[in-house]
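Take this structure first; my questions come after.
For this depiction, one protein chain was excluded, whereas all remaining protein chains were kept in their positions.
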Amino acid sequence: MRKKRKQSRLLEVWHQLKKNKVAVVALFVLVLLFLVAIFAPYLAPHPYEKQNSKLANAGPSREHPLGNDRLGRDILSRLIYGTRQSLQMGIVSVAIAAAIGILLGSVAGYYGGWVDNLSMRLLDIYQAVPMFLLSVSLAAILGPSLRNAIIALGIGTVPGYARIMRASVLTVREKEYVEAARAINASDIRIIFKYIIPNSIGPLIVQITMGVGSCILAGSALSFIGLGVQPPVPEWGAMISDARRVMREHPTHALYPGLCVMISVLACNLLGDGLRDALDPRLKN
Amino acid sequence: MVRFIIKRLLMLIPVMLGISLVVLILIDVTPGDPARMMIGAQATQEQVEALREELGLNDPLPIRYGRFIWQLLHGDLGTSLMTKRPVATEMWERFPYTLTLVVLGTTLSVILGIPIGIYAAVHQRTWKDNTAIFLSLISVSMPSFWFALLLIRFFGVYLGWLPISGVDDWKGWVLPSGAMALGLTALIARQMRSDMLEVLRQDYITTARAKGLTEGRVVYRHALKNAMIPVIMVIGGIFGVMLGGSLITEVIYSIPGLGQYIMTGLYNRDYPVIQSGVLIVSALFAVIILIVDVIFALVDPRIRSQYTRKEKRKAGRQLAKETKTVETS
Partner (left out) sequence: MDEKLLEIRNLAVEYHTDEAVVYAVNNVNLTVKKGETIGLVGETGAGKTTIARSILRILPPPTARIVSGEILFNSTDLLKLSEKEMQKVRGNKIAMIFQDPMTALNPIETVGFQIAEAIQRHNKITHFEAEKRACDMLEMVGIPMERYSEYPHQFSGGMKQRVVIAMALSCNPELLLADEPTTALDVTIQAQVLDMMESLKKRLGTSVVLITHDLGVVADTCDSVAVVYAGEIVERGTVEHIFDFAAHPYTLGLFGSLPQLDSKERRLKPIKGMMPDPTNLPPGCRFYERCPEAIKECAEAPPPDVEVAPGHTVKCIRVKGDAA
């Protein structure tokens, strides 16, 4: 019975979302990026690390549609493989941040009192450091690598999720079904996981979708300053950084990876906007 | 009001203590020896050990923390391991650059973003609105460092109008502040638009219209003032984003500010620089947020009255008295 209701709710959101053509296109783009990431070895025309000094900085050709970078590597193949790193940074770091945020926010909101106070003061300390400075510092201290960049981004963005979760738990907590669950002596953990989290996750979904976008953006920035993905593994931000050296003569080398970042972030933002309208049609302007 | 500000400043102290402790612990638990970094790989283990002793790195964590706080209270932020100069002096020299960059960038995004947002809201659902939304969405989705490079390539290299790095004169500031402002302009415009639309739906706007006020007065006096309140809140956060963004922008444009200093410190594991840098930038951020909150309270009487109710009442009585004397005379 409950399962059925949940499904119909999802269906309803999907129906609302379908009406929004822009959001559907955004969803399509994200699915496409996902597929590109998974099937990168089959899609890429060349191995991403294969250098060819003869073709250094070569322009577009039949063999290399987007040309070659300063080490003669095929730019298109590197862009295709780069999808993997960027999506990982976006999705895994948001998953980390959302998991910690949801747990922290729901515990703080559900128990209230000193637990709530303590968590909120911790978040104050957290948020006192500008988010990007925090992520950069963490990434630098942990040492540059894809894994550490993901951890740094994840930890850096926890407070937003925790606060949204707490606010929505505070409203859900007073609802009758939570009272009812308490009345039949359900354990706190059961109440939090079975009733509170599923019912207050709505506002978070939008935040999560947009969060993926902003983590892709911040992740590319980390790689750009050398604190993310390390060469020779291709990543869009790192490719832009690499292309800086030949910016004057070959500006397109920096142009393509930037466009890739922009398109994926734009898709996340548009989908997030669409989801917000679909989840709460009243907010639609 | 003064009490409010003092209270908020006092509340900052534990936050700042917390930040410095966390940074210290983080540096402590991660691998990599600052002393080794300082004198290089060819030094002997004894030399490293001697340096560690000299720097006080072998002391237990609470003692190092206490020492840091004690020095901090005396205005001493330690000495950079790389340049061997006092961190406080170096940061003080670099502070004006970062402040200029952040203030320029924020001002630019505010004076562009707010009118764009209002324009879009007033022309809701027309092509003007749609264009504004679309452009702002693209702008927030762009990596700002990439946009910065494109600006350099176009205005610096291709057109040759503006210097590609350095801030020797005003021209040098144009590209960095423009690059910083783009995404945030879009952010402010989006926020302004949605707040404006929200406010325009409110009953008191209908009341204002029903009074026979001109559309201009309804929008710019009644709606705008109300819609600005949440936008001011966003501007506080935007300073934070700007401070974070200054790390990259200052490196790209070779601006000798705090961001570049911290970046260099991070690359070299120059821990006094990292620790003080994070602390000082956060303190700066906190002060800005406080200023924003004060402005917020000044604009919104519902918050202001918590602090100044008595004074206001007095003013009201004063006015009533004046009108009464006019009546009787």
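By letter and in written order, the chains are A and B; residue numbering begins at 1 in each of them.
The rule we apply is simple: a contact is a pair of C-beta atoms (placed from the backbone, for glycine too) under 8 Å apart; a residue touches a chain by one contact, two chains touch by 3 or more.
Nothing here was measured: the structure is a model prediction, and the numbers come from that model.
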Touched by the hidden chain, restricted to displayed chains: B
Touch with the omitted chain, as defined above, among B:96, B:115 or B:301: B:301
Absent-chain contact - pick from B:208, B:242 or B:255: B:208
Missing-partner contacts on chain B, residue numbers: 124-125, 201-204, 206-215, 222, 225-226, 229, 299-302, 305, 312-313, 315-317, 319-320, 323-324, 326-327
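By our rule, only the chains that are shown with their structure count from here on.
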Whole-Å separation of chain centres (CA-atom averages), chain A against chain B: 23
Partner chain A, residues of chain B touching it in the complex: 12, 14-16, 18-19, 22-23, 26-27, 30-32, 124, 137-138, 140-147, 149-150, 152-153, 157, 194, 197, 240-241, 243-245, 247-248, 251, 262-263, 266-267, 269, 274, 278, 281-282, 285-286
Complex contacts: residues of chain A adjacent to chain B: 121-122, 124-125, 128-134, 136-138, 140-143, 213, 217, 220-221, 224-227, 237, 240, 244, 247-248, 251, 254-255, 257-258, 261-263, 265-266, 269-270, 285
